[in-house]
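This is the structure I have questions about; it appears just below.
Excluded from the complex is one protein chain; the other protein chains are retained at their positions.
Presenting chain A:
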Amino acid sequence: MTRPSTALKGETSDPAVSAPQDADLSLMLMIRAFELKLLDLYGRGLLNGTTHTCLGQEYVPVAVEALLDPRDHVFSNHRGHGHYLARFRDPAGLLAEIMGREGAVCAGVGGSQHIHRDRFLSTGVQGESLPVAAGVALHLKRSEPGRLACVYVGDGTFGEGAVYEAFNIASLWGLPLLVVVENNGIAQSTPTTRHLAGSIAGRAAAFGIDHRLVETSDVTEIRRTLEPLVSRVRSRATPLVVEFVTRRLGPHSKGDDTRPVRALEEMREQDWYARCAAACPGRFPRLDAEARAHIDAVAAEVMARGPSQWEGS
């Protein structure tokens, strides 16, 4: 079974790499710029608490979101900024939430890990959203056929029993549940090889749930592969596990990365950012500069806002 550790050694390749469309590339670059800005703000002591950036994984929600309908529900996790930004393209609302400023999506109560807006919800406890997403999928199956619940989880979450209780129910009851696994090869500081026995594919198979491994970071290719599978989740009301072999370039939270420098360098070489920069040398620098300038402006504007107001519950 393919594991991310093999990917990290550069054994997988992106054959037939296609250059992303401007809109996709800009969104990926915006998420990257947002996350880098967060680490910068933290470094300067301007943010409260902690956060988990998705540096290196930006392409996953950008690829997936295009396969979703606004009426689908999306469940995100502690590393969820990319999921939110891919859905709503609202860096100001999210940054205000993280910084506790006016215009915060959730009045500054939820912070980085607890966001709810329309049919998007994130929460900070590993695995607990799987059963909730199954419940929403049950609702959708009966009340809004054709819609699905999409839940993002990491490889580390596969240590939680809630995952398997939800898998069992989703498979038994035929629920339209799309489980997107961002297997970045590491759970906080513990490599997947030290926390996951067997494989994610094997675990899906144990419940009779289809599994698809995605090793490329080419969003066009990803969508081409997944589109018919996601359509089947809708039309047959059946769960699907899509496992992305991806890379977490940044620390788990703020500055807690214990991985060797060389391993990080290897990952950066395989990063979608380097790949896209090489694939489209003409427009990449321009779009990247635009994304950074946009986030700089958003950050300056949000930081000038007053504190968020919360009426309590």
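One rule holds in what follows: contacts are C-beta pairs under 8 Å (C-beta built on N, C-alpha and C of every residue); 3 or more make two chains touch, one makes a residue touch a chain; residues count from 1.
By our rule, contacts and distances are computed from a predicted model.
Chemist: Considering the UniProt annotation of the chain absent from this complex, which name among "ABC transporter substrate-binding protein", "Pyruvate dehydrogenase E1 component subunit beta", "Hydrogenase" or "AzlD domain-containing protein" applies?
Modeler: "Pyruvate dehydrogenase E1 component subunit beta"
Chemist: For a quick check of understanding: of A:138, A:204 or A:276, which residue touches the chain that isn't displayed?
Modeler: A:138
Chemist: Hey, which of A:28, A:41 or A:121 is the one touching the hidden chain?
Modeler: Once the missing chain is taken into account, the touching residue is A:121.
Chemist: Which of A:161, A:282 or A:306 touches the chain that is not shown?
Modeler: Of all options in A:161, A:282 or A:306, contact with the hidden chain holds for A:161.
Chemist: Mind listing the chain A residues that contact the chain we can't see here?
Modeler: 73, 104-110, 114-116, 121, 123, 125, 128-140, 142-143, 149, 161-162, 165-166, 168-169, 172-173, 310, 312-313
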